[in-house]
Structures are given as C-alpha cells and as structure tokens.
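This report refers to the structure that appears directly beneath it.
The complex appears here without one of its protein chains, the remainder shown in place.
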Amino acid sequence: MAQANLTDRGAGNFSVHHHPEKWKWYDYFTFNVDHKVIGIQYLVTSFAFYLIGGLMALAMRAELATPNSDLLDPNLYNAFLTNHGTIMIFLWIVPGAIGGFGNYLVPLMIGARDMAFPKLNALAFWVTIPAGALLLGSFFFGGAQAGWTSYPPLSLITANTAQSMWILAIVFAGTSSILGAVNFIITIWKMRVPSMDWDQLPLFCWAILATSILALFSTPVLAAGLVLLLFDINFGTSFFKPDAGGDVVMYQHLFWFYSHPAVYLMILPIFGIMSEVIPVHARKPIFGYKAIAYSSLTICLVGLFVWVHHMFTSGTPPWMRMFFTVSTLIVAVPTGVKIFSWVATLWGGKIRYTSAMLFAIGLLVMFVLGGLSGVTLGTAPVDIHVHDTYYVVAHFHYVLFGGSVFGIYAGFYHWFPKITGHYLNEGLGKLHFVLTFIGTNLTFLPMHQLGLQGMPRRVAMYDPQFQTINQICTFGAFLLGVSVLPFLINAIWSWSRGAKAGGNPWDAKTLEWTTDSPPAIENWEVLPVVTQGPYAYGEEHLTVE
Amino acid sequence: MQGTVDSNSQSAGDAAIAHEEHQDLRVLGLLIFLCSEFLMFAGFFVLFLVYRAEAAAWPPEGTEVELLLPAINTVILVSSSFVIHYGDVAIKKGDVGGLRKWYLITAAMGAVFLCGQIYEYATLGYGLTTNLFSNCFYLMTGFHGLHVFIGLLLILGVLWRSRREGHYGAEKHTGVEMAEIYWHFVDIVWIVLFSLIYLLTLI
Partner (left out) sequence: MKQIPAPLWTLTVGVVVTVISFWVGYNHGFLPEQASAQAPLVDDFFNIMMVIGTALFLVVEGAIVYCMIQFRRRKGDDSDGLPIEGNLPLEAFWTAIPAVIVIGLGIYSVQVFQEMGGFSPGGLEHDHGMMIAQAHTGAMGGVSEDTPDTPEARQQLAKAVYGFGASIDNEGRSADLEVNVSGMQYAWIFTYPDTGIVDGELHVPVDADVQLNISAQDVIHSFWVPQFRLKQDAIPGKDTELRFVATKPGTYPVVCAELCGGYHGAMRTQVIVHTPEDFQAWVDQRVAQAPMSVDAIAQNPADLSDSDYLAPYETALGVDARLVAQLSQASADDIINP
C-alpha cells in the first residue's frame, strides 16, 4: 500500500497482510495508520473538544444572563470566548468534519483500501493532540484573551505566555490541516478505483477535494501571520507594533486571508454530507450533480478573494471595501445553487424521516437564514453598522451551528451503522433533534435583534435594555447543553448494544455501503466495480443485480 | 446498485497497482505540499512589499544590506540546483557513484551557502530587533535558511542511504527525486527573496 514517509526506507513495509484481523480497543489509542481508525480517532477527540468548547459557551451565556459582570472575572470571560471560538473551529468542526468523516469515508467512497499516505495521515491526527493540550494548558497562564482573531496590539499585551501557547496550538492544528489536505487531494485524484469516473465521484469527495485545495492555499498564510505575532511577543520584533512602524492592519489581512476560507473549510464538507444524506433518505437522485460539484469548486475559488469583508470598519480604503462587497455577494450564488438543488432533491422524493434526515432538513431550514443574513453582512453599508455585534454572532452560529454542527450530527446518524455495525436509537435521535433544533433557534435567532439594536459582541457586561433578549438566548443555550445528553447516551449505548445493522442499512448506492459494517481492515475482500452513478435511485430498470 | 462484482483477476493485480502508484504519489504529494509552503513565503513577501511601500526609507539608514556576499551566495545556491540535477540524471541511468558525487557537491555548496549566511549575519552590525526592516530581513532569510538546512539534511539522508547496495537504482529513486525537488524549491524561494531584499534596494 501507499506510504507516507518522505524517504524510501518504509517502502513495502506496510503491505496488505501485515495487520491483525481486527483492531483491539487499545489500537485506537496508538499511532495507527488505518484510515478508519484515524477517522474514529478524529471523530471522538473532536467531539470531546466540542463538549469542552460547549461548556465554555455555557459559562459565557450564564454570565450574560445579567448585564453586569458578576459571575466570571472579565479576563476569564475573554479567555473563554477566545478558546470557545478556537476550539470549536480548530478542534471540533475542522477535524470532525474533514478529519473524521473525510478520513473514514473518502477511501471507502472511492474504492481505495486506504489513504495515499497513511503514516502522514496518522501524523496529521496526532499533531492535533498537542494543539488541544496547549489550548487547555494555556488556562494555567490565564488563557489567551484576545479573541480567536487575536488582533495585535491587544494580543501583544495580554497574557503573553498563554497567547504564545495559543499561537503554537494553531500552528499545530494548521499543520494537521495542510498534511490532511495533501493526503486528500492525492487520494481523491489518484486512488479512485479504476472503474470510477470523475462524474461518478460522490459529492462528499468533491466537497473534501474543494476543502483541501482551500486549506492548502490559505492555511500557510495564517501560519505566516502567526509566526510574526509569535516573534513580536517573544523575540522583540515589531511587525505589528505601531510605535515602531509595524502595521496592525497587515495582521488582519494575513489572518483573514486564511480565516475567511476557514469558514468554507467548515461548511464545504458539511455540504458534502448533505449531498450524501439527502438523496439516500429522500430516495431520489441528487438534483444537479454537476452544479453541486462545480459550485463547491466555485466557492473554493471565490472564497479566497472575499476576506476583507471582515475589515470593512478597519483601516481599509474605499475601493477595497467596495471590491470585497461585490466579491462577497457573489459567493451567495453558488451557495444558493446548492440549497435549491437540495430542495429540488426533496421534491418528488419519498422522504424517510430518520434522525439523519431530520438533521439534514433542519440544516437546510436554518442555513437559508444564515445565508440571507450573510448577504446583508457582506455589503459594506450594512456591515458598518452591524460589524462586531451580536448580529454577526447570530449569523455565524446559524451557519456553523445550524449548518456545520447539524451536518455533523446528520453524518453521525447516517454513518454510525457503517462505523459501528449498530444503528443509533431513533427515538433518542428524534428527541436529540427536537431539543437541538429548538435550542439553536432560541439561542441564536434573538441575537440578530440584539446586534441590530446596538449590542456589541465579545462583551461580559452590556446595556441593561438588552437583558430580556439575552436571557432568552441563555435559556436556549442551556437547552442546547441538555440536548447533547440524549445523543451521548445514544452513541455510547448503541455503539455496542444498538440494533445490528447490515452492510447497507439505508439501501444507499455509494461504495462505502458495498462492504460490511464495520468494514474489514482493508475495506473490501475484492475491490468493488462501479457500474453506475452514486445516486442512481428510482432507476431499478438500469440496475444490474 | 453499485455492486461488488467478483473478479479475481482484478484483485490479484490490485496490490501491485497500488504499490506502483505510490512511487509516483510521493513526488506528487511533495509538489502539492510545496505549493502550500510557497504560500507561507508569499505571505512574508507581501508583508515585506507592503512595509517597503509604507516606510519613508527602506531600508532605513544604518541598516543597509550587504550586496557582494549575498550575490556570491546566490550564484552558489543557483548553480547547486544544476549540480543536484546531474545526480538525478546519474541515478536514472543506474549510476549510484555519480549520484553520490553530485549530491556530495550539492551538499557542500549548501553548507557554504549557510556558512555565508551566518557570516553575513555576524558582520551586518544590526540584529533582529533593530528596526522593522531588520525584523523582515532576519525573519525571511532565517526562515529560508531553515529550509536550506532541511534540504541539506534530506541530501545527506540520500547520501547515507546510498551506501546500501541497491537502495537506489535506475527504477527506484523516489527519495533522490524528492530531495532534488525540495532543493529546487529552496532555490526558487531564494531567487524571489534575493530580488526582494537585496536587488530592490538598488532601485
């Protein structure tokens, strides 16, 4: 099989036969090169970080139940908001959606026995562990407090040790991202089973491909910016120190050149999950396969040129504010194409309301709102008013919670039987969905109004006139906290005791369902042969059984 | 259904295909990784150009750059890229001796470059923290120097391995190729860097 190391030494060491029949439990805690083990490692680790980041959010929402800063020390509050954002992005959604589902599913979907570079793959997972350790460890030094954006000069003068640890954590997470991206690009490009054409590639793989290209080109620029910040904090340089001629806005450009595409890193794989889950449970071919595949690539391309919309109130000249208004608005077009295509996929289907499908439809419902508020934010005149307010918080939680987290949940329910060989309990799943859906809207919908009316984000104390709405949000947040419980119970219980699932419990058509559940270590005894598209539903007459 | 069609002939050939493929894939993987690396340097380049445009004097008085030594260094590094290619050509003909000779020369040239760099640092008279220009200068050249160092280690690694009989051959030289590609990358970055930091001061 393919090798990861950069030298020749390992060539041939890892062959098809050099592994046990089945992994033991402790194999999941080792430097294992099996893509499925790595996928599970990513999923479980990132979910643990999701819980940690979620607890931070609950602490913040508790603080915001009253206008005064009375529960948390304001600096600790800032440490929570910084690390909540950082953990949710770099240790939950990115590793969960790309690392977890990507690693587990891509080889299975394209008929490969593993990723192109298994050792590199394992390395990419294991560097996320020090990233998490650094972030959590930074709390012993006060925690980074400058927001996940870490704008200098604030990041240069607050909690230096913790800030440096934060930078190193992001560099580790970024390294993981780049290594993963190289692996995915090569795997999808070169390792497809020979009978699979590009237009038979499942849309999830298209999405991962687009994501990887984006990660590959944007992450190093963030790394560059953070290295400079690290030097400014620790080695006496003055790249971002205005007194010595440094330019603080330059940091913002370097930061957002990565961090806007990072938003697409978090949502493109979810779009991929949507395109898999919806056709299966609606029993219909995906509507507009090519349009969805190309729109991923369009988002990836346009997404590299919209970053200044985060800086409309910063030190940016008028032409820049206008250019990036227009480029940002353009992103709405390919995104709309996807949403319309999914709705059209539902149209005329025979929708089965499984938990996976409920989360997928829930995502669709909320993402529409997140997309529309995104358009308003993309225009400079309105953004001038709502930038850095709760309107922005509302928008990106609709996209990242209503979008990404719902997508990951949909993926969990959809592929859990494949990963474990057991179904998740549908009753608990539906309870989980209802609680999460209500909680999400209760928490984030009122925030739109807060922002429009004048409440800035990232504050531990606020004008008392906003108290009622804030209390609704806090209530919603705690409901969201509770909503995790049925899922956790369900996942832990079903992992070993859930109803047994066969190789293809949903009667789906992509290749991962052609093997056992859970798949054998090399995925298939005999590699499958692709005879038709991945979404050929309702076409029994074409099927050769 | 996209079915599993049993075909034994396919599975028999499978392992061999996968194995052969990965020989190519590592080189491809490196190339894609280097695209990413280059963007990190690009971040520094853009930063440098912006600061240059914003500053009243760039480089400020007292922190002028040396030109002669870096020019010599540039010649050494650029020509080493040709030298290393001879090594690659040699191994493609199965000539391990040739590979070792040319890679040894490349390694020596790389080492000379690094020593030149260190000598330059020692004699410049200003340090990392002197001013914004020196910040950029040391960070960019230092970061590049780190890459040269890694490239050097890769070449030395190839030399170390080549002692083993039959480790490299006309058909089996991915490691050699990767070291070469990496060295070219380091070289290309240097050419841009040299133009930005040194040549632009002439204008």
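For clarity, chains are labelled A and B in written order, and residue numbers in each chain start from 1.
Note that in this section a contact is a pair of C-beta atoms (placed from the backbone, for glycine too) under 8 Å apart; a residue touches a chain by one contact, two chains touch by 3 or more.
Fair warning: this is a prediction, and the values are worked out from it, not measured in the lab.
The chain we do not see here touches A in the full complex. Interface note for the absent chain: among A:94, A:196 or A:380, the touching residue is A:380. Considering the full assembly, A:329 is the residue among A:168, A:329 or A:472 that touches the omitted chain.
Within the complete assembly, A:389 is the residue of A:389, A:404, A:490 or A:515 that touches the hidden chain. Contact with the undisplayed chain is limited, among A:156, A:210, A:299 or A:356, to A:156. Annotation for subunit A: contacts to the undisplayed chain at residues 69, 73-75, 77-78, 145-147, 149, 151, 153-154, 156-158, 160, 236, 238, 241-244, 246-249, 282-291, 313-318, 321-322, 325-326, 329-330, 332-333, 336-337, 339-341, 343-344, 346-353, 361, 364-365, 368-369, 372-373, 375-376, 379-382, 384-385, 387-389, 448-449, 452-454, 456-463, 535-540.
Rule of thumb we're sticking to: only the chains that are shown with their structure count from here on.
In whole angstrom, the spacing between the mean C-alpha positions of subunit A and subunit B is 33.
Contact residues on subunit A toward subunit B in their complex (touch as defined above): 1-3, 6-9, 11-12, 15-16, 113, 116-117, 120, 178-179, 181-183, 185-186, 190-191, 216-221, 223-225, 227-228, 231, 235-239, 244-247, 250, 254, 257, 509-511, 514-515, 524-532, 534, 536, 543-545. By the touch criterion given at the top, residues 1-8, 10-11, 14-15, 18-19, 21-22, 24-26, 28-30, 32-33, 35-44, 47, 50-51, 54-55, 128-129, 131-132, 135-136, 139, 143, 154, 157, 161, 167-168, 172, 174-175, 178 of subunit B touch subunit A in their complex.
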